[in-house]
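Yeah, one chain of the complex is gone here, protein chain that is, but the others are all in their spots.
The chains carry the letters A, B and C, assigned in the order they are written, with residues numbered from 1 in each.
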Amino acid sequence: MANPLKSLTPLGHDAPITETIGAVTITENTGTALASLAARLGYEVEVASIAQTAAIPLPGPGRIEFAETYAAIWLGPEQWMIEAPFATHEDITAILKPIFTETASITEQTDAWVRFDITAPDLPALFERLFNYDLRRAGVGAATRTVIDHLGCYVIRRADTEVSILGPRSSAHSLHHALTTAAKATF
Amino acid sequence: MSRISGGQIDRSKTLRFSFDGVSYTGHPGDTLASALLANNVRLMGRSFKYHRPRGVISAGSEEPNAIVELRSGARQEPNTRATVIELFDGLQAQSQNRWPSLKFDAMAINDRLSPFFAAGFYYKTFMWPAAFWEKIYEPIIRRAAGLGSLSKQDDPDTYDKGFLHCDLLIIGAGPAGLSAALTAGRAGARVILADEDFRMGGRLNAETLEIGGASGADWAAKTVLELGSMPNVRLMPRSTVMGAFDHGIYGAVERVSDHLAEPLPGKPRQTLWRIYTKHAILAAGATERPIAFENNDRPGIMLAGALRAYANRWGVAVGEKVAVFTNNDDGLRTVADLKAKGLDVTLIDARKGDEIIDSAGRLGLKSITIRRANGQTETLHVTALGVSGGWNPSLNIASNHRGRPIWDDQIAAFIPAPESIAGLTCAGAAAGAMSTHAALTTGANHAIAALADLGLNAIADIPQAEDAPLNLTPAWYVHSGKGRAWVDQQNDVTVKDVKLAKQEGFVSVEHLKRYTTLGMATDQGKTSNVLGLAVMAELTGKSIPETGTTIYRPPYTPVAMGVLGGRARGHDFKPIRQTPSHKWATEQGAIFVEVGYWLRAQWLPRAGETTWRQSVDREVLQTRKSAGICDVTTLGKIDIQGTDAGLFLDRVYANTFGSLAVGKVRYGLMLREDGMVMDDGTTARLGQNEYVMTTTTANAVPVFRHLEYCRQVLWPDLDVQLISTTEAWAQYSVAGPNARKLLEKLVDQDISDAAFPYMACGAITVQGTRARLFRISFSGELAYEIAVPTRYGDAMIRALVEAGREFDAVVYGTEALGVMRVEKGHVAGNELNGQSSALNMGLGKMVSRKKDSIGMVLSQREGMTAPNGYRLVGVKPVNPSETLTAGAHFLAKGAAALAENDGGWLTSVVYSPHLGHSIALGYLKSGDNRKGERLRSVNLLANTDVEVEIVSPHFVDPEGERLRG
Amino acid sequence: MKAQSFRLRPILTQDGTWEYHMRYSGFRVIAEALTGHKGWKPAWRDAAPQAAYDYIIVGGGGHGLATAYYLAKEFKQARIAVVEKGWIGGGNVGRNTTIVRSNYLLDGNQPFYEFSMKLWEGLEQDFNYNAMVSQRGIINLFHTDGQRDAYTRRGNAMIMHGADAELLNKEQVRKMYPYLNFDNARFPIKGALMQRRGGTVRHDAVAWGYARGADQRGVDIIQNCEVLGMRIENGRVLGVETSRGFIGAKKVGVAVAGSSSKVMAGAGMRLPMESHVLQAFVSEGLKPLIDGVMTYGAGHFYVSQSDKAGLVVGGDIDGYNTYAQRGNLPVVEDVAEGGMSLMPMIGRARLLRMWGGIMDMSMDGSPIIDKTHIAGLYFNGGWCYGGFKATPASGFVFAHLLAKDTPHSTATAYRFDRFAKGLMIDEKGQGAQPNLH
Partner (left out) sequence: MIINHPLLGPRDSQEFVYLGDAALIHRPDGMADGSLDKFIDYAYLRDNPAGEHRELWYHEQGDRSWLVVTRNTVTHEITAVELARDVARREGRSK
């Protein structure tokens, strides 16, 4: 019995699903590998420089920055969440650790989160029911953590009409339910 | 015929509705009150105490009298003001607080007995005999109290909540609010304009006044249209701003579906908006107040402005013969407007010394008695009377932060003090600026000032409007006769009651309100508070502001509990956290239990098992006999890295960690600074500078917070980085003599005892998938915890079950887990109760005094180290067939069940299938040297009394041979 | 006049003269109703401060007034004044959720609260004022086995201390309150701990009843008199500096709840407490729905229905230090969420008023009633949000301490030094963080 283990999406399916409610589409996205990266004390400058060389963007507070392979979300002082394509970076920490060696603490986060990509013509109208973050004033590239129905989530504005929500994986169903309920109430 | 010409109702459409079972018709644009008045219905309710017949007195949310039960069945909505119910087709309403009917209410006997029901009478009687209170007096009082009823059925509607952000929130869409919105909107500011009415315009809809040459109502409609076209302006009709909170946060309730028979699918009944604004302008207008006189509460007697509103906005004449009693020029407008509608109107001007001293008409006004300035009295037959004692600025929101309003002699009313609330200014009548011109001007000017703060330039464009003074001469109540003159109509507080309060020393406004219940009714005293103060001021010979002010707490008008709860109800009260094996466990028919937000399998019944004990016993026995698998993902996992991580662990754990080798795991005991145990768990050293800590399920979040606190606040220069990985890894415990054999089938590495001894940890692979393995045991058996990335959690449980098939391995739930940990003597939630120290738990020696760690010092206080303190013990019944109960207390044999004999209590009780009897852990005074003693375990709640023996808490394998096997 | 015989009874005043005080009764109410309510007298005198007293009680709230009452009545002391910065009863006794109960767990607490309960049971007859002490029962719902075990432990402790307790199963709870969410709940109800003697009391009447009773026994109730500082010389308190001048005293007892730290700072003391706001809510009047008191075990929500028919609702404190008697929306919403989850039928009941009271949250959640290191200065505070139910016993034991200089037998654990000695009385097991108690 040497079958490799088969993965499930956070919603418990073999492959991600998409739901459309009026003008809103909510898609589960499992195509991204995630790792947190935190500069070791005293190595902040080195980390910035290594990241630059490796084409890993390290944005400032409240932002996500995209580069060719990597994108990064600011998590906290000297700490980021690095995004990379899952297909090529499944074991993302194994890729990042040799790059940063002992200048940074790197922790796998891929499976800690469920990611929903939501598109709608008027995203703020939907999300003003869900979180206390002024999406109307947050342009593309805004990324922050906030609360959706008691769940700590990251809100990432990828485009005018596209927002990603990273929520705790174990509550994928509750988060999905909150999103669909709000979509029905809004549009 | 009460419907007259004009008004903002759509006469082309007819809506049917019923009140107390009688069918009527109205039109879109009507309120229930206007439609009832249009149908000649004046009697709409009964008062609280005396059951006096009552009709509508206002045309807005201040209404104290015309309150009804709206709708029926589960949607029944008690105490709803007829003046704010927007009429819809099929509306049903019932009167309340009457029996058997509104017209013939038996409880009106109270009115005859009113001398016995004076203010505060109940504080002076019903004391003897004492036992009669709950049995006789109180049930009668409780049945009589209250107005409407709830259905006692679940509310079938949904509610929603949201957050809005703006530069300027304008509360009220009358002339001041519209002028402010227009000024700010044109300047490009983000504006929210909220109004409780379904039609914006405020008083302009009820007046015949002109603005810029057009009728005020037309100007309002045109302005609303322009504002609606601005993308930076959000218009929120049917939205009541309920209160001002800290730092520019306002609550507003939008009545999304209350004007419909029922909400559309997916839509909420109401939405609570939390509005975050940089500035706010309160432009809520003013509320007219009555003048009290004898029998001033009959249906047909209303506020003069309301009488005018019903005529102008709704095309309703409340009576053809009408009188107006006023102390100011606004009353004259009512006279003029009603005359223009062709009604017969008599003016009684209090400023000329004319007064109304009585009225008649049991179920509706028939006549009034006038006493002229020259002392002559006359009776006038009228069916409607408008009364105006002046206008009180609706400053409620401005006093939400307890800022005291100030008295304005010009209008004889309280106006908001400047800076009552940071970032809020008041405009128009809410600020005491009573003319239309003043409203337009102050609205625009406050908008300009607010925008200037934000660096925006705005320009006022004030149209022409009237600017007449109010010309008010204060008149509060008519001094005449021995009858009752109502101050608070709903709660039946009369001038006499205020006098009695004064007589008994309840003079301060707080005492007055509490003693007489003045202003405590559903209208929150909007029409009565200032009047009550004025009466008290006159009695004490002080001015009104010396007597007291009246401030208001949120909400502005009563708010449905449902909307404050929003989406969080039923299963959606809190989010659900599912473990990685949830899907599999559901397929197995597992019974789940709530553990915090998690749902965990409690036990997994197999075919033929009829009681939970059968399942749990099997899970335990089979685990101890062969192998058991349990999802332990819920334990908190915190990744700790950095060159000072070891030092950090030494500080946060009471026991030593610096010496832990790479590839090893150690049990850690974490204290609070007060020396009590905060949490326990294991921490594994995965690399030179890399650890993973586990916490209990319950404390995962607080421990993480605590570690961040230690890292950032206490020792900011330690090189330590933290991140939670609880959700990232699916973790399973595999326990039992065959645990290794089972895992060997799955993992790709050598995990023999030599290669992977007790308390080893490391990275491995499971059929090629990255995994972590920890050789730790909670059950006391040879055990491992294996973790795979969560997406493989489902596959992993299936692989474990498959691999375990040849060993007849079981999957066990939290119950079996609990049984095995008690058998092994491990502490868990019931022992980690926040009141227990390491010493209490028998772990006192773990607290190292060779290093400073959180809680070390305070754990040494005398009260926490006393030898007679509680110690963890094992407990078993002397007679194995007897059952123990957690929470039962220890008593010595023969000791009475008194506190002084209380020896401690049983913390956790399980049935040990391994031993064949009930076993327990407990905290027993001086318990560490009482092994072998026989005591009683007494549960007085179930009258059980079991003889027990105190034993070691380690019931199974006390030497720990199995887990090292 | 024959009516005198039941209307008035003579009281011996401190200066040795007999004064007639009005006794309240049903007969009296009827008699007054028939004669136009002309005979009612002020419930208490609005006294002006004298130069000095034997006892000054700082704080005209429930605890302060009760202390003065019992000092005069039970401990036969005289020359007593209560000084209050505003109007009596304007603090927490006038802004709470009116619940009385003695369902405590720990040895340091339970005897005291049971003593308080027994005083409630005879209070109205004792001070001749109907405070509507209503023992309609309190239930604490539980939703997990762990909570059940903890309530079993607690119930047994209560009974051993002479209180009453019962453990109800789910069906027993359902019988009492069939409209609770039994079948569609996120956290199902499994049962409840019940104390039948628990209930509610008309809170304002408690202050007024004690004030009237104290006044009848010669206590000066001095309103609008703010204590600005203490006069302390050679380690002994000599009196209080007030907004109406210095008032001398042999003994000063401080019972000012949320203002404890402020007032005791006047004596140079730092206290083991923080001031926090607790909000409470009342609904519009509704026909009878809820007979007793109920607490939700899976959220911050408790409810009862007053005799005036409003649902009286409370939850958790806002959680930050404050002296502002107002709270914020998150707690309002949290309470409503709990309410809607427990009893979805209240969705259409409307909240009428919300208010906030300032709580002296102590470091272990239990009060302090003790002497201070300054001779003649005594302290009573740290009630957290459990002060109302304690009112009678708090007054009684504080009067005991003031009069006799030794703690009452039910209050021996409420000492300042319990933190230094590691003898905390921590019912919730939260440690030295006041906002968690």
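Here is the rule we go by: contacts are C-beta pairs under 8 Å (C-beta built on N, C-alpha and C of every residue); 3 or more make two chains touch, one makes a residue touch a chain.
Quantities reported herein were computed from a predicted structural model and do not represent experimental measurements.
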**Fill in**
Result, missing-chain neighbours among shown chains, is A, B, C
**Item:** Selected residue (touches chain absent from view) among C:Ala47, C:Ala78, C:Leu238 or C:Ala324
**Value:** C:Ala324
**Item:** Touch with the omitted chain, as defined above, among A:Lys6, A:Lys97 or A:Arg145
**Value:** A:Arg145
**Asked** Among B:Glu86, B:Glu538, B:Asp674 or B:Glu690, which residue is in touch with the absent chain?
**Response** B:Asp674
**Complete:** The one of C:Ala43, C:Leu71 or C:Leu271 in touch with the missing chain is C:Leu271
**Asked** Which parts of chain B are in contact with the chain that was left out?
**Response** 245-249, 276, 422, 644, 647, 673-674, 701, 705, 708-709, 712-718, 851-853, 856-858, 860-861
**Request:** By the contact definition given up top, give the residues of chain A that touch the hidden chain.
**Result:** 61-62, 74-77, 132, 144-147, 152
**Asked** In the complete complex, which positions of chain C touch the hidden chain?
**Response** 259, 261-262, 270-275, 319-324, 328, 330, 363, 419-420, 432-435
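To be clear about the criterion, only the chains that are shown with their structure count from here on.
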**Prompt:** Does A-B or B-C have the larger number of C-beta pairs in contact?
**Reply:** B-C
**Prompt:** Per the centroid of Cα atoms for each chain, what is the distance between chain A and chain C, given in Å?
**Reply:** 51
**Message:** Could you work out how far the Cα centre of chain A sits from that of chain B, in whole Å?
**Reply:** 32
**Message:** So the centre of each chain is just the mean of its C-alpha atoms; given that, what is the distance between chain B and chain C in Å?
**Reply:** 23
**Message:** Residues of chain A that contact two or more other chains, please.
**Reply:** none
**Message:** By the touch rule stated above, which residues of chain B touch at least two different other chains?
**Reply:** 161, 274, 568, 572, 574, 576
**Request:** Flag every residue of chain B that touches chain A in the complex, lowest number first.
**Result:** 158, 160-165, 265-268, 271, 274, 276, 567-568, 572, 574-579, 582-583, 597-598, 633, 639, 641-644, 689-690, 717-721, 723-730, 745, 766-770, 788-796, 799, 802-803
**Message:** Which residues of chain B touch chain C once you look at their complex with the stated criterion?
**Reply:** 48, 75-79, 115-116, 118, 121-128, 130, 133-134, 138, 141-143, 145-155, 157, 159, 161, 243, 245-246, 249, 251, 272, 274, 400-402, 496, 500, 503-508, 510-511, 514-515, 517, 520-522, 524, 553-555, 558-562, 564-566, 568-574, 576, 593-594, 672-676, 678, 829-830, 833-836, 858, 861-865, 885-889, 897-899, 901-902, 905, 907-909, 938-942
**Request:** Would you mind writing out the residues of chain C in touch with chain B in their complex?
**Result:** 24-26, 28-30, 32-34, 36-37, 40-46, 86-87, 89-90, 94, 107, 110-111, 121-122, 124-125, 128-136, 143-144, 146, 148-157, 159-161, 165-167, 179, 181, 184-188, 202, 204-205, 208-209, 223, 283-289, 298-299, 305, 307-309, 324-326, 328-329, 332-333, 335-341, 344-355, 418, 420-424, 426, 428-432
